[in-house]
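Structure in structure tokens, see below.
The complex appears here minus one protein chain, its other protein chains still in place.
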Amino acid sequence: MRILVAEDDDLMLKTLEFRLKRDGHEVIVTHDGKEALEQIAIHSPDLVITDIMMPYSSGLEIISAVRQNYVNRIPIIILSGMYQEDVVLEAFQLGADDYITKPFSPNELTVRVRRFGFAHAVHA
Amino acid sequence: MIRPYYFILAIFFFILVALSLIAFILIYMYLRNKSTKKQQKWTVMANLLIRKAIFFEEIEDDIPVTLRVQQSLKQTPFRKFLTNELLKAKKNVSGSAAENIKQLYLQLNLNQYALAGLKNRRWYLKAQAIQELSVMGLKEYLTKIYRFTNNANELVRMEAQIAIVNFYGFEGLRFLDVVSYPITEWQQIKLLQELLRISPDNFKGIEKWLKSPNKTVVVFALKLVRGYHRFELHDSVVGCLADADKQVKLQAIISLGEIYTAETSRLLIGQFLSAHPKHQLAIIKVLQNIATDDDIPFLLQQLDHENVEIKLFAARALANISAKGLESLMNHKQALQYPFIEIIAQVKNELAI
Partner (left out) sequence: MSWQTFVFDFFTYAILAYSVTLMSCYIFIGIYSSGAVNNYLHKNSFTDYRILAGSTQTPSMSILAPAYNEGANIIENVRSLLSIYYNNMEVIILNDGSKDDSLEKLIAAYDLYKIDFFVNQQIHTKKVRGVYKSRNHVYRKLIVVDKENGGKADALNVGVNIAKNDYIVCIDVDCVLEQDALLKLAKPFLEYPNHRVIATGGVIRIANGCEIENGRLIKVHLPEQFLPRVQTLEYIRAFLLGRMAWSRLNGLLLISGAFGAFDKEIVIKCGGYNHKTVGEDMELVVRMRRYMEELKQPYKVAFIPDPLCWTEAPASFKILGRQRNRWTRGTIETLRFHKIMFFNPSYGLLGMISYPYWFFFEFLAPIVEFVGMSVFIIFGIFGLINWSFFFILLAFVFCFGFLYSIFAVLMEVLTYHQYKQQKDIANLMLTAFLEPFIFHPFVVWSAIKGNIDLLRKKNAWGEMTRQGLSSPKKK
């Protein structure tokens, strides 16, 4: 799968990239909301994993923009340190497909990503 | 006349001090820039090591640490840097990855420095050490840290309280039994935030805290009551309404709005007339969620209140009760006059969203 990751913390971003590549995915890394939206337009990834608190555009804005601008539904996983109920609810209302809170388990991430990969394989 | 001589002396003194400050600044910057360059190398080194730790799978073995890292650890700046990076990583991952980070931390003996920090005289080093042990989840130091929960220094005390809650969840809150210093609003927010990660298991103690002589503990207990919907404490919270402390009373009103019974609105309305304007407003806001058709006459009365904000919230409460409430609002004798015409328009608009 081609996965786009948006995360402003460098260590986290590298960790995610490393893990996802090891799981056999193609990974596009972005450091803020603006870059993420630009790269989504260029690469049309099969899955987006995004943080919420990021410079320029928040992860929530990314969901809203992707849902508005793309006909085919790109799955979006939120990976965020915010675990307040209202933030999680808002993310799902805007159209997120999954929500993982930090601290997160990389093993769990692999499994959750795989589910979307399966759906992707069926539709492809 | 003062002799110019003194001024010349002063001038030379100023120049001398200025020049030495300039020299100091330049040398300081030189050293700092040099260490920044070094830090880039450190970042690479630390990131590599941490990634290796996160994805390490042999359970029995030590995590392999390169000779270069081991050597660099002898330098204090690198040690501090790596510790910080480990803490950052630990906050971000969970499960086996988090266990590995902790293992690496212990394997490198970094906990020894934190333990030394606990004994340091300087408060900020002490507080920092507590935070470090807490993030790393080293519960074995519980007794050492617990003693600091009522420390005279605010920061030390705050970090210790957070650490205990981090280790033991709601049970850790027992420090509230004895704490004699105020728990600041900031600290309350942090504690509540910390508790959000843990699933509540009908923890005990709130009732006692509601009666604490420390008013900030009472306020915090009231927040717990509403955050965890402890309906059984309704009567104790009602007791707090009589408290002389304004903040306690305010929080009690807000909490009642979350754990209300059929009696609550009547009770709050009973308090309304004699209440402070701030409390009156809080009561009206609470009524928006808990009032029933029986309270319509009271709310209609409040539309004539001298405080415009109370008018607005009374109108909003009426609109939110039921169709009957909204109808009685719109039939108000001044419904078509300012300010009610605008208030009603806004309230109706809000209902539609």
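Quick notes on this structure:
Note that the chains take the letters A and B in the order they are written out, and that residue 1 is the start of every chain.
The working rule: contacts are C-beta pairs under 8 Å (C-beta built on N, C-alpha and C of every residue); 3 or more make two chains touch, one makes a residue touch a chain.
Just so it is clear, the model here is predicted, and its values are computed rather than measured.
In the complete assembly, the contact with the undisplayed chain comes from B:Val308, out of B:Val178, B:Val308 or B:Leu336. Looking at A:Leu47, A:Ile74 or A:Leu94, the residue that reaches the missing chain in the full complex is A:Leu94. Check B:Ile50, B:Ala127 or B:Val165 against the missing chain and you find that the one touching it is B:Ala127.
Interface residues of chain A with the unshown chain, by the touch rule above, are 33-34, 52-53, 55-58, 60-61, 64, 80-84, 86-87, 90, 93-94. Summarising the interface, chain B meets the missing chain with residues 1-2, 4, 7-8, 10-11, 14-15, 17-18, 21-22, 24-26, 28-30, 32-33, 36, 91, 123-124, 127-128, 131, 155, 159, 182, 184-186, 188-190, 192-193, 216, 223, 308-309, 312, 339, 342-343, 345-346, 348-349.
To be clear about the criterion, only the chains that are shown with their structure count from here on.
Centroid to centroid, with C-alpha atoms defining each point, chain A and chain B lie 28 Å apart. Across the complex, chain A is touched by residues 47, 50-51, 54-55, 85, 88-98, 196-197 of chain B. Within the complex formed with chain B, the chain A residues making contact are 9-12, 14-15, 18-19, 22, 81, 83-84, 102-108.
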